[in-house]
Structures are given as structure tokens and as C-alpha cells.
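There's a structure below that I have some questions on.
One protein chain omitted, others in place.
Chain nomenclature is as follows: A and B, assigned in order of appearance, with residue numbering initiated at 1 for each chain independently.
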Amino acid sequence: MTTTINIKPVSTDVSNLPVLEISKLTVGYLGNEALQRVVHEVSLVVRPGEVVALVGESGSGKTTMAQAVIGLLAENGRLEAGAVRLNGADIAGWSQKQLDTIRGSKITLIPQDPTSSLNPVKTIGAQVAEVLQIHRQGSRAEIDERVIKLLALVGLSQPELRAKQYPHELSGGMRQRVLIAIAVALRPALIIADEPTSALDVTVQKRILDLIDELRREYGTAVLLVTHDLGVAADRANHTVVLKGGRIQEEGPTAEVLASPRSDYTRKLLADAPSLGKTRPASRKRSPRLVGRDDAVVVKNLVQDFAVGRRDVFRAVDNVSFTVRRGTTHAIVGESGSGKTTTARSIVGFLKPTTGRILVDGIDVTSLRGENLRRFRKTIQLVYQNPFTSLDPRQTIFQIIEEPLLNFGSLPREDRARKVQAILERVGLPQSVLTRRPHALSGGQLQRVAIARALVLDPQVLVLDEAVSALDVTVQAQILTLLDELQRALELTYLFISHDLAVVRQISDTVSVLHNGRQVDIGPVEDVFQRPGSAYTRELISAIPGQRNGNQYSFP
Amino acid sequence: MTGLNTIGRSSLRDDADIPASASKASTHTSLVAHRLKPLRGIQPGLVLSWSVMAVVVLWALFPQWFTSYSATVGVARQQLRAPSAEHWLGTDALGRDLLARIIYGAGNSLSGALVAVGVGLVVGTTLGIVAGSARGRIDVAIMRCVDVLLSIPQLLLSLSIVILLGFGIVNAAIAVGITSIASFARLARSEVVRVRASDYVEAAFGSGGTFSRVLLRHILPNSLTSVIAFAALQLGWAILTISTLGFLGYGAPPPTPEWGLLIAEGRNYLARAWWLTTVPGVVVILVVLSANRISQSFGKARA
Partner (left out) sequence: MSGYVIGRIGQAALVLWAAFTVSFVLLQALPGDAILIKFLNPELGLGPEQIADIRTSYGADSPLVVQYVHTALNFLTGNFGYSIHAGVPVGDLILANLPQTLWLGTLGFLLSLVLAITFAALSVLSPFSWLRSFIQSIPALFISTPVFWLGILLIQIFSFQLRLIPIINPGPWQALILPVLTLAVPISAPLAQILMRNIDHVLTEPFVAVARAKGASHRWVLWKHVAKNAVLPTLTIAGILFGELLAGAVVTEAVFGLNGLGGLTQRSVNDQDIAVLQAIVVFSAAAFVLINLTVDLLYPVFDPRLRVRQGAAA
């Protein structure tokens, strides 16, 4: 499926007047001391039927922009200067009462997190009907009828049943469809989609973006697509605006921005985005010296059951087997609920498998208990997804990295300090952070600390559980480079747990694809990508954003 | 289907720019500026609260510094005098200086509250920590007992204990303390359970930590902050409840100066001596408000 890119020439035609024209918009937040500006004189134009992507990393001001346009800034937010013209009328100075008349009808919102964006105590039907009631669209019966039609329009099966259900009875993807139904109910001129899919699995993300595309084409609605993912912008937008620190770095037709970026920042963003990266190292060929002869990790017929209630059993992992050669990286890929994290936790010894065998460095993990299990932990270490929760907020960075050394053995104080300093340098952090506490460091720095803590015991195997998924793409690229360096220098074996196929392709040698607890594909990473062995893997690969519109790689 | 990790993914990227920019600003300022911050953001209410507490503690420790009158022996022919230069807060029916009785009463009220909070804090927190870290049957057993304690209204429970122990200020304080065991236990347990479930505790086990080490190094320090904040809150509550028991006549026997008892005694002279009831009540309110405000600041420091 391809979208036609129709970048219409700017004309004076009345019907082609911009739907949204933002000029020199400046927004700030009132803090304790002073006003802090987060958007600086940003201008952009969205024409009818057009998708404009607003791309940026965290702190770029993109969400603030979206909130400012729809008039829903946080209470301490101030629209300092500039104009927001909707169909020619400047709504920047409008009161909330005036804005209420256009919100939901002329300009609507698809929010970020579908799980918390629906009122938990009201039915789906009532929440879709609400937008029609607010804007007085006919009698009760008419509204009920339209609600069912809308739910069917966004692709929900059994719309009559869905209308009577409550949000918690629907999956995340279904809830996002409901929110889209609300957004398109009154055929608005402009939809603001604020990271509409970043909380969803990649296959669901593709279906939701397809749906937005379809409705946009049918209704001729313009979309302002706020996203952190350049791949999504590449696939879906006619026009792309790159934002950094509240300032525009680059803007232009998407194809041009991608093909010949003018700003350094865009170039860096492009290079770092795993799905678009042009500087991706050619397939990883290891020197035979590095790749050991033996297997560092062997998993055989792993099964993990969980009790649900008193009688029922949920099988989270079902008969998974793979081996990882020493010095290589094996990835476990899957969407939420695939069992990838459960597998990882069994391997590091946090869970006792129901059946199956796990050998790490020749040791049978499943039979370990008590002191033996504690001793075993020296050989394998886990790095968590979220460094803000995996580091004790009350400890200093020095204490955090030193702690594993205290758990094992009798190293004198000076040696411990030397070791901590050495490992800190290894992960690329200055010695000055040692006295700080986690809250004073950025996410990327904290993840380096977490890696340092994992490495201080000189383990053989590192399990990286979505260890780069929470980071901005430029930071993610830095951490991936660091991991690569560390692997070469320390002959580490990595088990890389991820939902992100593009990253997996970049970093791993071999890969297992999990789906609903079963392993549906396994093999060297290029083999799996070129010749996927299952329909599910094919779907996963085709859902990676950044492949449409003739972008660099296409899969057979 | 959105799993836990996908939710975490989106939240961490903090696309709402407000907290991101705010926190970034503070991380990039130097350490010095960081230390100065509390000075710049002085909260008058909090300063006032600490001053009130400081004055009351000084009253309790060195009452003789603040008044030359006796708290128990009245002056002849000075009964029921209205506030004046001589007696700032007036005198009672026996000619005793009200200010002196309030100042000397601080010791009784404060030590009573400390005993009460001490009993609840020590016993309740221990039970909660044991329940939260042992889990399983011990946890269930302890928490069922806590449920039972909670099912009896606090005042009735403390009255039952007062009957058992006998009247008096220490006994009243112990009774009040026992009734707060349940809430301390519940809070401590929930905090321990919360901290235990955190990634950093699992990581501590994962890097070879023994149970006792992880408990001492991570679980206790991170659980106790909110327990301490709650203890400050309970201090105010204990002062209130002890004064209530004193008012009902189950606390300190006359002529001991105790704030609740002062109000009870003043009741008989409502028409003639308004100050006898009004002023001690205002003092109680000020102290309790201050304790609550201080507790609130502890809670905020954690967040």
C-alpha cells in the first residue's frame, strides 16, 4: 500500500488556503522563579488534506506546540507571542469559551496514551456520543445511530457490543480506534495526532496509522502529526518540520528533508534512527578470534507457566530453545505479551522455569538455589529498561556501582574505588558524577551507570532488557555504540531483548522471534530478515516504519 | 494489547515538555545552586510551624525560663482575673496564672504525644516491616490482626485500654499509641511491598545481594521516609487525642496542668472567664497545625 505524495504547489486559490498557519509562536511555562520558554518563534503551515509531521526528541517542545494549537496548555503555560490561524482566524487570543465551540468540531485531538485517555467509568458509546452531544448533533436516537456507524468506520468489530462496553474491556489498539472515532466524528478541518501510536505495538501502530491515513483521504482532513519517530514521519507526512530545543531546525517536503537534510541535527537524527540509518554498519562479521567456540547460553525447551486465580494456568513461554555463542549477540524479539521478558528473567535466575533447561557458562541455572544462586549472579547481569527505576534514588552513583563488589568478596577499599573509577571511564562518564544521585543525571547517563554496575563484576553474559527502548534516538545510538565497544573489548555475550526490529537488525548476530510465548523464527539475523520463516515475522518486518515511499531498504 | 514495557517506553520519553524542561534546568545548574535552592524558596508557613514547635519544646524542657508563676499553686485574691499586664492570659478560679499552666502543660502534652507516637511507630512499623518482608503466612496473620484492630473505633479502643491500665497521662498516651499501631503497620507494610517490587531492589538481588543486605541498604531507607512523615502527622493527632482523653477526665488528674484538662476546668466559668477555655484551645490548634505542616513538608521532600 502506498500513499501518493501530493505536495500541492502554493497557489492563491481560496480553497487552498492553509487550514492551520502558525506564525512566530512563542510559548513558555511559569516556574517558581521565572518564565521558562520552551517554544521559540516557530512558524509552520498545514494545508487541506496534508499531513505535516512535527518531529523532535524529548524536550523539543513538540507536545507543547500541539497543546498550544488546541488551546490546552497546562495551567502555567503562557502563549507569549505569535499567531495560530485556523482557516484564517487567529485563535491564539481566544478565550476557553470561544475555543470550546471549535474544539471537537473544527479541530480535534488523537492523544498519546489510549489506556488513560478514556474515562474508565463511562461506556465507549457514551464517550463517542459526547462529542456529538456537546456540538448538538441531533436527537438521542440519531446520535446513538451515528455512534454505531462511527465505531464501524474505524474498524471495530461488533460496534453495537463495543458501544456498551467499558474502556478496560478493550485492547490498547481498539481504544485508540475509539479515540480516532471521536476525533473524526464531526469531520474536522484539522486533527492533531500527538504521538498517536508510541504506546502501541509495532504491528498495531501500522494498522492505526493506516486507518488515520484512510480517513484523512476520505474526509480531506489535514493532520498535524507529532512524533519522535522519523520513520513514521517518512512514511506518513507530506511535509516535515524538525524541532529541537523549541526551535525549528529544518522544514520542507518530507522526501527532500530525508534525501538531502540541510541541518546537522537532521543529519544526525537520520543517521541515528535505526530504521533509516544510512551509516548502519554492514552486516556484522566477527573476527574468529572474538567468537568463542563454546556456547555461553543454552536454552532448551523452556516452558514458564503462571497461575491465574486458583485453577487456571497461563503459559507465558512455550517451548523456547536457542543457543548463544560466546562473544556474540542474540536478540529476542516480540511484542508485548510475547514472553520475551519472562524468558530473560528465567535465564538470569529470577524465575524458576516450569520445565526446560538453561545453561549459562556451563552452569545449570534451573538447579541453583540459595548461596549457589547468589554466586552464579557474578556470571550474568541484567540491565533494565528504565534506569530511573532500576537505580536506588537514595544512593550516590559511586555507591550504586560499588555495591556489587561489596556483595562479593573482600576487595580493600582503595581497590574498590579504583575499580569503580575504571569502569566509569569505560562507559564514558566523567568522574564528577560519582558523588551525584540519580535524579541529577539524564536518562542516557543513568543507563550508562546501570551498564557500569552490571559490568563491575566482570560478568560473562549481559542481558539487556529493552535497555535502549526508553531513550531518545540520538542517545540510543550512543548507547548502542558503547555496547558494541564493550563487547569487543571485554568479549561479552549479549542477550538483547527488544520490541524494535530495526535496532535488533543493527546490533545482533542471531535472533529469536517470539509470538504469544512461542518461538516462531530463529536464525542469523540477516537470514531471518531476508527469508522470514513465519507469517508473523513477515508482518513484524513490514510494520517497521520508514520503509514506504521508496525509502532505502525494501524487503522482498 | 499494550504491555508494561510499551507504556514505560512512552512515559520515559517524556513528551510532555513541562517536567522534562523543568528537571533539565535543575540538573544543569551547578551543585552550589542546588544547595541554595531551599533558601531561595523559603516557605513562611513552614518556618512558622518549626518556630511554634521550637517554642513548645522549649516550654516543655525549661518552663521556668518563660514564667515566674507556679502552675499548681494559686495566688490568693487573684481568682478569675482577665488578661492583664500582670497575668498575660488571666488567672483561673484558684488564682493560678493561665500562661504558666499552659507552659508547664506543654511538658505533659508533648511527652504524652511522644510516648503515643513512639509506641505506634516502634510496634506498628516493626509489624509492618516483618509482614512486608516475610510475606506468606506471617504476612497474612499480622495483617488480619491489624484489620481487627482497625475494626474497633479508635476512641473506644483507647477507652477500653485506659480502663485496663487505669487513668493517668502515661496510660492514656500508651492507649492512644496502641490504637495507632494498625495504621503504622499498614503504611510500613505497603511501603516495604512497594519498594520490594521496584527494579532497583531486584537489581540489588541480581548483583548478588543477600536478603539482609538488600533489606538494610535499599528496602528500609526507601520505605521509612513516608513512615517518618506519617509519624509527624500522628504527633499532631496524638496531641489532639490525648487532650480529648484529658478533657473526658481519663488523663492527668488535677491539679496537673494538661491542655485538655485546662479546657475541661475552664468549662465551668464559660460566662465569666472566656480566656480559660479559648486560649488553651488555640494553643492546641497551633501546635497540631504546625505538626501537620511539618509532616507535609517531609512528604513533599520524598516526591
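Observations
In this text, a residue touches a chain if its C-beta (ideal position, glycine included) is under 8 Å from a C-beta of that chain, and two chains touch if they have at least 3 such contacts.
Being a predicted model, the structure only gives us computed values, none of them experimental.
Residue B:A271 is the one among B:A85, B:A197 or B:A271 that touches the chain missing from this view. Although one chain is not drawn, the whole complex shows that of A:N119, A:N301 or A:Q530 it is A:N119 that touches it. Only one of B:Y104, B:F184, B:F205 or B:Y250 touches the absent chain when the whole complex is considered: B:Y250. Although one chain is not displayed, subunit B still touches it through residues 144-145, 147-157, 159-164, 166, 236, 240, 243-244, 247-250, 260, 263-264, 266-267, 270-271, 274, 277-278, 280-281, 284-285, 288-289, 292-293.
Think of the hidden chain as still there; on subunit A it touches residues 70, 72, 96-97, 100-105, 108-109, 111-113, 116-122, 130-131, 134-135, 166, 168-169, 179, 182, 309.
Definition applied: only the chains that are shown with their structure count from here on.
Touching subunit A in their complex are the following residues of subunit B: 1-18, 20-25, 27, 34, 40-41, 198-200, 202-210, 213, 217-218, 221-222. Listed in rising order, the residues of subunit A touching subunit B in the complex are 29, 31-33, 36, 38, 57-64, 74, 76-77, 112-115, 171-173, 194-195, 198-201, 204, 226, 228, 335-337, 341, 348, 350, 374-375, 377-378, 381-382, 384-386, 388-394, 403-404, 406-408, 439-443, 450, 453-454, 457, 466, 469-472, 499.
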